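A protein chain is absent from this complex, but the other protein chains hold their places.
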Amino acid sequence: MNTYPMKLVTIVCEAYAQDTVTKLLNEVGAHGWTLFAVEGDGSQGKRPADIKEFANIQIEAVVQPEVADKLLERLANDFFPRYAMIAFESEVRVLRREKF
Amino acid sequence: MNTYPMKLVTIVCEAYAQDTVTKLLNEVGAHGWTLFAVEGDGSQGKRPADIKEFANIQIEAVVQPEVADKLLERLANDFFPRYAMIAFESEVRVLRREKF
Amino acid sequence: MNTYPMKLVTIVCEAYAQDTVTKLLNEVGAHGWTLFAVEGDGSQGKRPADIKEFANIQIEAVVQPEVADKLLERLANDFFPRYAMIAFESEVRVLRREKF
Amino acid sequence: MDILDAIHANLLSPAVLFFGLGLVAALTKSDLKFPEPLYVALTIYLLLAIGFKGGVAIAEAGIEKVWLPALAAMALGALIPLWTYPVLRFGGKFSAVDAAAIAAHYGSVSAVTFIAATNYLKAINQPFENYATAFLAVMESPAILVGVVLGKMATKSKGGSDFSSIKTAIHEALFGRSIFLLVGALIVGWLCGKPGMDKVEPFFVTPFQGVLALFLLEMGTVAGRRVGDLKKVGPFLLAFGIVMPLLHGGIGVWLGKVAGLELGGATLMGGLAASASYIAAPAAIRLSLPDANPTFYLTSSLAITFPFNISLGIPIYYEIARWLYR
Amino acid sequence: MDILDAIHANLLSPAVLFFGLGLVAALTKSDLKFPEPLYVALTIYLLLAIGFKGGVAIAEAGIEKVWLPALAAMALGALIPLWTYPVLRFGGKFSAVDAAAIAAHYGSVSAVTFIAATNYLKAINQPFENYATAFLAVMESPAILVGVVLGKMATKSKGGSDFSSIKTAIHEALFGRSIFLLVGALIVGWLCGKPGMDKVEPFFVTPFQGVLALFLLEMGTVAGRRVGDLKKVGPFLLAFGIVMPLLHGGIGVWLGKVAGLELGGATLMGGLAASASYIAAPAAIRLSLPDANPTFYLTSSLAITFPFNISLGIPIYYEIARWLYR
Partner (left out) sequence: MDILDAIHANLLSPAVLFFGLGLVAALTKSDLKFPEPLYVALTIYLLLAIGFKGGVAIAEAGIEKVWLPALAAMALGALIPLWTYPVLRFGGKFSAVDAAAIAAHYGSVSAVTFIAATNYLKAINQPFENYATAFLAVMESPAILVGVVLGKMATKSKGGSDFSSIKTAIHEALFGRSIFLLVGALIVGWLCGKPGMDKVEPFFVTPFQGVLALFLLEMGTVAGRRVGDLKKVGPFLLAFGIVMPLLHGGIGVWLGKVAGLELGGATLMGGLAASASYIAAPAAIRLSLPDANPTFYLTSSLAITFPFNISLGIPIYYEIARWLYR
């Protein structure tokens, strides 16, 4: 099987940011995303996920390297100052290059 | 600590495919898997996870490289044409080689 | 954007271990973690997540390489013999080095 | 103007209004979303409650009253796909597997539509046979099996892996969550009888209508989120999703009368025949006919037929019954 | 010593005691945690129930009785931020955006506080206007919009992305989950009237107080987990979170009297004015003023004002009302 390199960008942030982050994903050219509710602890304190309104989510998107760059840049400039959030990228390999 | 390279195969697909995918994991020689419910967006549209029946799941399996190859091949041939699904692999390192 | 290499350590274990694992994360110097409930199958049998008490969780922490080493060592020595658990590390890249 | 009054009364019931509110929530993109476990909890409750009540009713009426109309209901369910399939295949130009899949949904039934129909009858003080739940229970599976067989025959060539074995379909049709809960609760209710009912009535019966209203709010949002798919399914399926229920509703009412039911029971059998499954059938079909396109069968049963039935359909079937029982 | 008796009775009600139990759970680090879907389910239930009941009450009382006090309530909500903002900005030395955010929370209202107040009145057999829910419904949004405008004016320079558009705030304030459920259920109740109520009463009314007790247990743990943040907010906000409710409570009661309400209704309007939002407002503010610090507005409304109101505040507003209505 031929596999092709892609970037997986993972974002953990407060649930309030969901709409703006998925909008950003569309803007920078991601073709899909996956999202789930998480609990967490970080510099802005524990997020116990007890109330929907104050919960955390994790968003994952498999994207082309250029898209990952653009995405991270936008996150750093517009989102990091405002939201409890982390983001990181890693290398993954996919089968259907054209899908991402 | 000595760590050993393994592949992490991640599959995101509609919840209906759960049984057939985990069966496939057994067949190709995975020794375990982890699974959770997710929401997502992709080429086949939003999956809002409102109804159990139409929800998405993410399945992760740490496997030996050969197993990953076999797994991806079977997914590409039998599953991709039928189900809303993506799959990708990445490099991870584990401690207890014999466990995977 | 400058990105910096970090390790992502992923731990899947029974929910009972949550407090001891997050305590360990603090001890070895992780600055945050993310956690969510999962189902799974492994050498110790299926964990169907039907009862909170017998469920599985997945914990992810982005840490510096040295911290990852220490973490894995402690897991191998103190936790693997006692709990249904797997752990693995992978390479990721982050933007704000100082945060992790 | 009887029928307009009947529809009017139905539209102003809390259950239907809450369904409408859910539609509005989805269409205005309000962030109202029921968590999935709440949805599951509500379906479990509704299925257990209706099943249990039906079982107790069977115990009281005696099985000898129930078996004949139940058999008739079952036969009707199994037969419906046989005529809806060609309509879809040749009238609607659907592929064989899509036609089979949609046919399976319209032969099977929607428990919530049934519940809404009992609700309606209660609201207008029309008595009905409580054991009618038995018809709901037996009508769920046969059409699914018929549909799967139709679909398999059409797609025989493909195969290989055990994706699409008929065995999967049978297991799903018989042990799937919704049918299991319904039939299980029916048997439990039948074994307990009245003394059992006395114990659990304040939980399974008294608050039932309120829970239904809450659930229909949720169903409104679920259906509303699929309104955008209406464009994808085309005008044929749109018309199909309204005309077929009317046809099947009439047949069901008539069959109920023939099988010896009272006016109320015949209305319920009409509602059952008219309803299309959107829980049990999608699950079974997705597993056993994975090549069928879910947008077609889900959108038509969930976003067209279901809202039609609970708003306009049920009062219409009732009026048909009244006309037949004059 | 009337007021002490009133407080004593309130403190010994199941709802308040369960709230205390929740606080204890959080403080003793018990692993008691409500799953998030249960929290969502309970809020949906409470909002629908209170809204539906209010709607039925409006249908029975006639809209002409309701509109004037509702308008007064709305105006009060919109005005409160105008004086709380300078108090916070200049008295408390908060940044402009933080002051605006907190002001929005105190002008808006807490549905659970309202419910607790109706509960209290019921417990002491004090009749009240059931349609008061309408005031709750109209008081939620205006202050949020005013607060967002205040915050925007202060932070105009920054901008660019659509983070913080007023449009987002308006959509959230009008179609956010809680306001949507409340207003939607109000309309549904108003359309159904008494016949609809008869059907769903055993679900939406009879068990209501028990559900509230369960929910307050959960709210106790939520508030308790934020007790640690009390240190971060400083003594000014601590005092603000208790003094402002007393002031607004008095104004609300007085306004209720002026607008023609009875003693019970005026008490409820006092409770509404005194309450601070911790669900609708945080959501809207987080989205439209992301630069405001949530620790300030959440801790003060959730961990100070809310517990104060449900334990001491409500009986106090009632006594104020009794004094005004002598």
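Before moving on, here are some points about what is shown:
For reference, chains read A, B, C, D and E in written order, and residue numbers begin at 1 within each chain.
The working rule: contacts are C-beta pairs under 8 Å (C-beta built on N, C-alpha and C of every residue); 3 or more make two chains touch, one makes a residue touch a chain.
The structure displayed is predicted, hence computed values, not measured ones.
The absent chain, not drawn in this view, touches the displayed chains C, D, E throughout the complex.
Note that of E:V24, E:A61 or E:L79, the residue touching the chain absent from this view is E:V24.
Checked against the hidden chain, the listed residues D:K29, D:K167, D:K199 or D:K232 yield one contact partner: D:K199. When the missing chain is restored to the complex, the residue among D:W67, D:F90, D:F175 or D:W323 that touches it is D:F175.
Checked against the full complex, the candidates D:E36, D:D98 or D:E319 give a single residue touching the omitted chain, namely D:E36. What subunit E contributes to its contact with the hidden chain is residues 12-14, 17-18, 21, 24-25, 28-38, 41, 119, 123, 206-211, 213-214, 217.
Residue-level contact of subunit D with the missing chain is found at 35-37, 40-41, 44-45, 48, 52, 171-172, 175-177, 180-181, 184-185, 187-188, 191-192, 196, 199-204, 206-207.
Annotation for subunit C: contacts to the undisplayed chain at residues 14, 16, 19-20, 37, 48-55, 78, 82-83.
As a convention for this text, only the chains that are shown with their structure count from here on.
Among the remaining chains, D is positioned farthest from subunit A, on the basis of C-alpha centroids. Here the two chains linked by the largest count of contacting C-beta pairs are D-E.
Rounded to whole angstrom units, the spacing between the C-alpha centres of subunit C and subunit D is 45.
Taking each chain's centre as the mean of its C-alpha atoms, subunit A lies 34 Å from subunit E.
Between the Cα centres of subunit A and subunit B there is a gap of 19 Å. Looking at subunit D, one finds that residues 33-36 touch two or more other chains. The multi-chain contact residues of subunit A, meaning those touching 2 or more other chains, are 36-37, 52, 90-91. Screening every pair of chains for touch gives A-B, A-C, A-E, B-C, B-D, D-E.
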